[in-house]
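Here's the structure we're looking at; comments come further down.
In this view, the complex is presented without one of its protein chains, the others remaining in place.
So that you can tell them apart, the chains are marked A and B in the order they are listed, and the count of residues begins at 1 in each.
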């Protein structure tokens, strides 16, 4: 992170969006220190809590900042590994209970504890060595913190702590809005685990979510001096006015949009990000962890300002299901598409912005191919 | 698990498919030089209005006077630039004159420090507000320089400045720039103008006192005599970047208008391009452009402007005996009118050059091959790589399944099995990438020149890498890992390198593809000994160092075809050393990434193939 590459990487649009760029946090903290209303401008779109937290980090820990980011990544990897081990234990138990109903020659499909053990290592390694998460960490984006909270939420869900789960989901939804859909798999999980006390299983996480969210909102209003931060944060996420290129679908679509239809398509796209929650919940009701990962994947593709950090976290959760890899079709093609689009994307962006030789279309096409690969993967 | 039929069919017939794709691709590409497959050039930017106004330049006598006095001045300064004379001339024309100092800390060897100075004058447009500018530049070459003298360019530039300052139609400022030390001066000036740093930061660019807004275009003059035989337009820039085709067309249209004989790559247009001889001539021009673009070295100072989004070309005029037709030589007046027309057209521009092509190949001065036309044959040539990758993937997954069914675990077909080899190969390449500085340090102790030490060090390093496969397979115990998985990695890496490179520097990607696709298809471990040695020999032929040597050999032979073989080889050896040294230094000063790509991307692929070829067979 101390190399000259760090500054170059931090500017890359695939990693830093207007929502998670650390430079904007620094700018917000600076404006706050000058006594200028931070949310009246169009530069800072993080939550007031992030303003406080970022301010604290910048003022007191400026020289250790990269260590903090690396530490968060390591913590996230540890949490994901614990999620993987708990989940695999649960899968084994479920299989043990149902093994009598299986066909005898389906034995090669059975899960073994050794295979699942390596799955745990793979999950941790996938998060630590995934180029997307490493780059996100080097670029010092706030996706690192969001991933940490998501991993903690997964861990609390799998280990069965509904109140903590509700609080963590409230925290991450407060920061980046879309992970609010993680409540559904969480509630499903708690209801399945605690089948004799359904009402409590439903109410505990929900109540803790609402209470935490309310508290956070009130604190934010205090810090930001009013409720105008809502327009600058959630209004910004929903209305997507900033058309900076990123790896998502929104920016070019709304650049080339006729004004007349803007609201309609905005509503459509935002609903599209959430429309898969219910059908997938019904379909995957027996496996909430898989549901949660699938929802993470779909929000990473369809959110208004995606970044590679969001892609990294669900990719690193996939090794939990490596016993299903033989059944997956097109792994080769999808894998090649991921690699090819990840290499071509920055090249096309450079050609458009710096050399002036190519067009925005090339970069958008590569982005579309990347999203298609993600969709096929998910 | 039943799979779909297509991969199976592909795997069964992949060898003939790859060969057919490769051969057809090459034939198609070479056929593109024929006029039936390419298009005539045209103007996309209508605002240029080339040649609409009659040229008015008549100060050629003034240019001759300037030339005489400049020659006198340069006699007094044999190795430097007559800064004060030049600055004085610009000032007397009423231009805002500035000088610019820069320093280079040479990164290798004895780390000498070079200083230089550029002189430039800005003609402020009376109607504009200095928001845009056009640059006319000329490199200054002292009499002791090895390159051809450039005094007539500066004389012409001064005469043009005097003529232009009397005109009232300028909407953009004109910057007249005289640079020192060839590309170094131009790069330093551009870096100071935009306040950016490139490469390793060894060029300390100083600061400019006067600026003129955003630069829209630049013309570089390299006129070696006051009576030239033709004008050659050079377009290739740093890292193979090309200017907008409209600028090239503009120069050619204006040369046509003023009856100036104009060439590209010093080859004029064939009078009968539709015939076989015409096609062969155009193929020669095309290959000449490919070879100069592939090296990533700009053919003139103009090449450094492209990175900043500034369209630039170099006009070279020399008195050559290669065109013995009864053409009158081109006078200062005609050259001046061409330049006047170019500047007036550039003055008309409202927007930056963006309409016409940025990626093209030129078989003639009035024909072009755009990216949409040359990419399909390239895709065919490189398609064999992708087909091979798919076929390999299919065969390994079938073999893995079969192995699992038989419950025998002889060979590990896991994807992660090939990982250690790939990682090791990349680590080694990164080491080599950072090595030239160390080599030059070592060379200093051994009293070798930086050139020698870098070349010998690189050669020794690469020679030692030849035994890497034995180390990997014996010591790391990777014998039972599947070589096919490693080949998948190698082939995929080659594919990505080639397709990504084709977007940036097409010629380099083409050469690498043509050389490496057969290698990618052929490489596999063999049991018979002579076959192994044959494959190893072929692999050695496409090693990046050997390819460099071969290209330099071809270049030397084309320039000095009358030398005896041993002298030719010695000259080639010296030129190869120099080429390697320049590519390293260019990477550090200008960020020319050919060396980086060759060492960090191509060499690992080659090492992987080498490892596969020498893989022990069970």
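Structure notes:
One rule holds in what follows: a residue touches a chain if its C-beta (ideal position, glycine included) is under 8 Å from a C-beta of that chain, and two chains touch if they have at least 3 such contacts.
Rule of thumb we're sticking to: contacts and distances are computed from a predicted model.
The complex includes a chain that is not drawn, and of the options "GPI transamidase component PIG-T", "LSM complex subunit LSm2", "Pentacotripeptide-repeat region of PRORP domain-containing protein" or "RecA family profile 1 domain-containing protein" the UniProt name matching it is "GPI transamidase component PIG-T".
Summary of contacts with the chain left out: across A:23, A:66 or A:89, the touching residue is A:23. Contact with the chain that does not appear here is found for just one residue of B:127, B:407 or B:529, B:127. The chain not shown here is touched by just one of A:206, A:290 or A:339, and that residue is A:290. In the complete complex, the hidden chain is touched by one of B:8, B:49, B:214 or B:522, namely B:214. The chain not shown here touches subunit B at positions 1-2, 91-92, 94, 124, 126-127, 129-132, 165-166, 168, 194-196, 209-211, 213-214, 307-309, 350-352, 354. In the full complex, subunit A touches the hidden chain at residues 11, 23, 26-27, 29-31, 34, 36-37, 40-43, 98, 101-106, 109, 241-245, 249, 251-259, 269, 272, 276, 279-280, 282-284, 286-287, 290, 294, 298, 301-302, 321, 324, 327-329, 352-354, 356, 359-361, 364-365, 368, 371-372, 375-378.
By definition in this document, only the chains that are shown with their structure count from here on.
Distance between chain centres (mean CA atoms), subunit A to subunit B: 42 Å. Subunit A contributes residues 326-327, 332, 336, 339-340, 343-344, 347-348, 351, 354-358 to its touches with subunit B in the complex. Residue ranges of subunit B in contact with subunit A, taken from their complex: 1, 241, 306-307, 309, 352, 354, 358-359, 389-390, 393, 492, 496, 499-500, 503-504.
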